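One structure, pasted below without further comment.
With one protein chain removed, the remaining protein chains of the complex are shown where they sit.
Here the chain labels run A and B in written order, and each chain numbers its own residues starting at 1.
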Amino acid sequence: MCGTLSSVDQYLNLKLKEVTVNDGEKHPHMLSVSNCFIRGSVVRYVQLPADEVDTQLLQDATRNEAEKNVSR
Amino acid sequence: MADDVEQSISATVKEPVDLIKLSLDERIYVKMKNDREITGRLHAYDQHLNMVLGEVEETITTIEIDEETYEEVYKTTKRSIPMLFVRGDGVILVSPPLRTTANI
Partner (left out) sequence: MKFRYFINMAALESYVNHTVGIITADGRHFVGTLKGFDQSLNLILDDSHERVYSTTQGVEQVVLGLHIIRGDNVVIVGEVDEAIDSRIDFSKIRAEPLPSIVH
């Protein structure tokens, strides 16, 4: 299932807007659903738009975060 | 030479996740639950092993029983994903690129 991400909370619960289901034929359950809430614990992957991700920024942020955890 | 590398690694690697830090911007291998494997370039991770990987190839292995011989046939399906967030609770193991492991 895919959609536009509208918000994420600290448990990685997702709220999606304008939801579309990748294979609507096979999964008609969400035909009439446009907004939904997904429990974070059931998520395996989130596919992201590659060209909108600043990988350098992510790597720097990860290093900073790792530093913080060491000094703790 | 090998000792130097070993020293520098033991200086930076104090706990297991530090080894992953050395793999940032490298292609890593991730073994996942449900017979899934992933290779991809590591862009980000956190203490739960949630990760963001780029240029991902996922391999899913399924076992099918041959109807005539009843032999187990392993079938792999692959798919490519340009950018992927992986939730940490599905991760079984993370393997750094071969280059660093060969030097240890």
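Convention: a contact is a pair of C-beta atoms (placed from the backbone, for glycine too) under 8 Å apart; a residue touches a chain by one contact, two chains touch by 3 or more.
Source: prediction; values computed, not measured.
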Residues of chain A in contact with the chain not shown:
1, 7, 9-11, 13, 15, 19, 25-39, 41-42
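Heads up, the rule we're going with is that only the chains that are shown with their structure count from here on.
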Please work out the Cα centroid separation of chain A and chain B, and write it as a whole number of Å.
20
Listed in rising order, the residues of chain A that touch chain B in the complex are 12, 40-41, 43-50, 53, 55, 58-59, 61-63, 65-66, 69-70
Note: in the complex, chain B contacts chain A through residues 14, 17-18, 21, 24-25, 41, 43-47, 50, 52, 54, 81-87, 89-90
